[in-house]
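For this view, one protein chain was removed and the others were kept in their places.
First chain written, first letter: the chains are A, B and C, and each begins at residue 1.
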């Protein structure tokens, strides 16, 4: 499965890029995060505190245990601060 | 005691004038109202339903049992509808 | 902090612009404005609305309501403008504006100003339509709206929010 993975705010800064294409067999967001953390220290650092990370699947907010089947775009970001 | 007595909205219309000077010995608003009602039918009609009448003494909202000592201006009007 | 009672029409957009610029200059982070507009009668045909007021008491009452709002909330600025005289359907009757560091204070203070102004400021409205003229009756909801500021006010003021 090929995913477009996006990073925003300090997640983007820590990982060092705004988006990338990722080939994965992860079944859930949590599995994808675990896989990313094994890649390089910058990913491990970015996802060290998951209480401070939010995720959207195809531009809808989701939980960390949400399944990735059929998803094309995954975005990770800190809690939002609009307004 | 000489009072300036003001009427607003439908009280003004029923009584037929916006203000008048009244010489009275009434001790309270309620006594003043009772006195006015004995004057003429238009006063009696205007004050027939006291649940629909509000009073201000020297431009501050007051109760019907408020004393008139020291008061110069008494205003009668229906519930307010600002905004 | 400002209260105006006037016969003349005013420009709501221009008032909002001026209020926001002054609020920004004083360090506010949140501005709330409200305006009331003359609505047509349910069946249509409103010719005009006449707003009577009590000169002298009106300014005192609005000033006291505004002072109370400033005491309850941390406001950078507040404004009340209210018209009297004859207004056509669609005309702006009045407005309030509040500015505060955070949004909860600005929202609560504006709602408070409106609730008090509705039932405690000496204005009376008379509508003239196809069936003649009639005084607008006070709404029991408006009187009830005041109650939420009695003891719940402190809780809400300290409650959630922030601009």
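In this section, a residue touches a chain if its C-beta (ideal position, glycine included) is under 8 Å from a C-beta of that chain, and two chains touch if they have at least 3 such contacts.
Because the structure is a prediction, the values reported are computed rather than measured.
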item: Displayed chains contacting the withheld chain; value: A, C
item: Absent chain, residues of subunit C that touch it; value: 11-18, 20, 23-25, 27-40, 90-92, 101, 103-104, 106-107, 110-111, 114-115, 139, 141-142, 144-148, 159-163
item: Subunit A, residues in touch with the chain not shown (by the definition above); value: 6, 8-10, 12, 56, 59-61, 75, 77-83
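Everything that follows uses one rule, which is that only the chains that are shown with their structure count from here on.
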item: Euclidean distance of C-alpha centroids - subunit A vs subunit B, Å; value: 72
item: Intercentroid distance (Cα basis), subunit C paired with subunit A, Å; value: 47
item: Shared-contact residues (touching 2 or more other chains) in subunit C; value: none
